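Structure provided below as structure tokens; questions to follow.
With one protein chain removed, the remaining protein chains of the complex are shown where they sit.
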Amino acid sequence: MREVTYSVQVEFGDCDPAGIVWFPNFFRWIDAASRHFFTTCGVPRWAETERTLGIIGTPLVDTQAKFLKIASYGDVLDIHTHIKEWRGKSFVQAYRVLRTTSEGADVILECEEVRIFAVRRTDTQGAPGIRAVAAPPEIRSLCE
Amino acid sequence: MREVTYSVQVEFGDCDPAGIVWFPNFFRWIDAASRHFFTTCGVPRWAETERTLGIIGTPLVDTQAKFLKIASYGDVLDIHTHIKEWRGKSFVQAYRVLRTTSEGADVILECEEVRIFAVRRTDTQGAPGIRAVAAPPEIRSLCE
Amino acid sequence: MREVTYSVQVEFGDCDPAGIVWFPNFFRWIDAASRHFFTTCGVPRWAETERTLGIIGTPLVDTQAKFLKIASYGDVLDIHTHIKEWRGKSFVQAYRVLRTTSEGADVILECEEVRIFAVRRTDTQGAPGIRAVAAPPEIRSLCE
Partner (left out) sequence: MREVTYSVQVEFGDCDPAGIVWFPNFFRWIDAASRHFFTTCGVPRWAETERTLGIIGTPLVDTQAKFLKIASYGDVLDIHTHIKEWRGKSFVQAYRVLRTTSEGADVILECEEVRIFAVRRTDTQGAPGIRAVAAPPEIRSLCE
């Protein structure tokens, strides 16, 4: 099981009037950690996989997150990411968001997602659409 | 059970290079729908509840979301919000995100959250902190 | 001179720890107002103009903004937009952001931008690129 860490510095503008991280920003960082996982494993950027495999990205199907402690600006967060399970046309990606302190590490957030590898599907009206495909073996082998 | 609807117009900048809504934006809108629920029920803005009750907002403890269909810019989304359950020091807020079409309505997203009513707690180092309090009866009665 | 108004409700999460709108959010709303201007004038969404004219959008070349008063959550802002000048391969789009009050209207922000109509240009390495084209007459006539 491969694990990749992505670090984030929390900024003033990431925090709300209560002075704590406004939670949608955690999902912004988790999405970056997801892509960073693939990039670190050697998967090319989605613009290139679109040309070679038709894959435009890994959109989310389902997410669950537990917010355990608050964070604020000035904090540095480490997001530990791995793929927990490969399924037929989807996979489970899991995240732990930690803040290192002088006494150890606080767990800020735990998240588990179901994502798919998506290719474009244009419907007859030209509206954008996507459909899931099985994880390409060349991508999957890079991530294990 | 009171239900409140909040509408959102999806913008170009809400979409990613795949041309579809970048998912953290859904959480941005869901958070707005959460606050809009309270406002529509007659709860004052958090700056005022902080003065009267100490309540600084309703931070998230836990969220689960299912992404059922994609959305793109130009779409108008209606977010239907209600409080599904009151617990001791938390409550469950539920959302359905719909896009009305000529044939009916597409369900884009379903989400269920656990939130708390939070008051400030400053630790000895002056770092920001929060703790949960029971839902104030005057707020709860407005929302039922 | 055609003027179009786009309205925005300021949300809790749009505000920073000082309790006021975090300024990058104004640019988010201004960009939405820019697209809303074209849509209201009858210009199709960019996904369609890409197919018919190659136009992928109207990226920014230059912006100037004056922040005159603060705004906070609960405020409703009206963004008044018009095209001030058509140039060879660019145009000037101007915005006034107003908050209506019981005594009249506060001017929150004034902004003036230079934008272009952009078509794709892929360089030899496949990196994304854009170049400016003259405003298509069919778009320009819709906006005057």
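Should a chain be cited, it is by its letter among A, B and C, assigned in written order, with residues numbered from 1 in that chain.
In this text, a contact is a pair of C-beta atoms (placed from the backbone, for glycine too) under 8 Å apart; a residue touches a chain by one contact, two chains touch by 3 or more.
All of these numbers come straight from a predicted model, not from anything done at the bench.
Across C:41, C:56 or C:94, the single residue that touches the chain missing here is C:56. Only one of the listed residues, C:2, C:66 or C:87, touches the absent chain: C:66. Of A:45, A:89 or A:121, it is A:45 that touches the chain left out of the display.
Interface residues of chain B facing the missing partner chain: 12-13, 15-19, 22, 24, 47-48, 51, 73, 126, 128.
Touching the omitted chain from chain A are residues 9, 11-13, 19, 28, 31-32, 35, 39, 45-47, 57, 72-74. Not every partner is drawn; the one left out touches chain C at residues 16-20, 22-25, 27-28, 31, 46-47, 56-57, 59-67, 70, 72, 118, 120, 127-130.
We take it that only the chains that are shown with their structure count from here on.
For the touching copies chain A and chain B, the fraction of interface residue numbers used by both exceeds half; the interface is of the same-residue type.
With centres defined as mean CA coordinates, chain C is found 27 Å away from chain B.
Work out the mean CA point of chain A and of chain B, and you get 22 Å between them.
Multi-chain contact residues of chain A, defined as those touching 2 or more other chains: 16-19, 22, 24, 47, 128.
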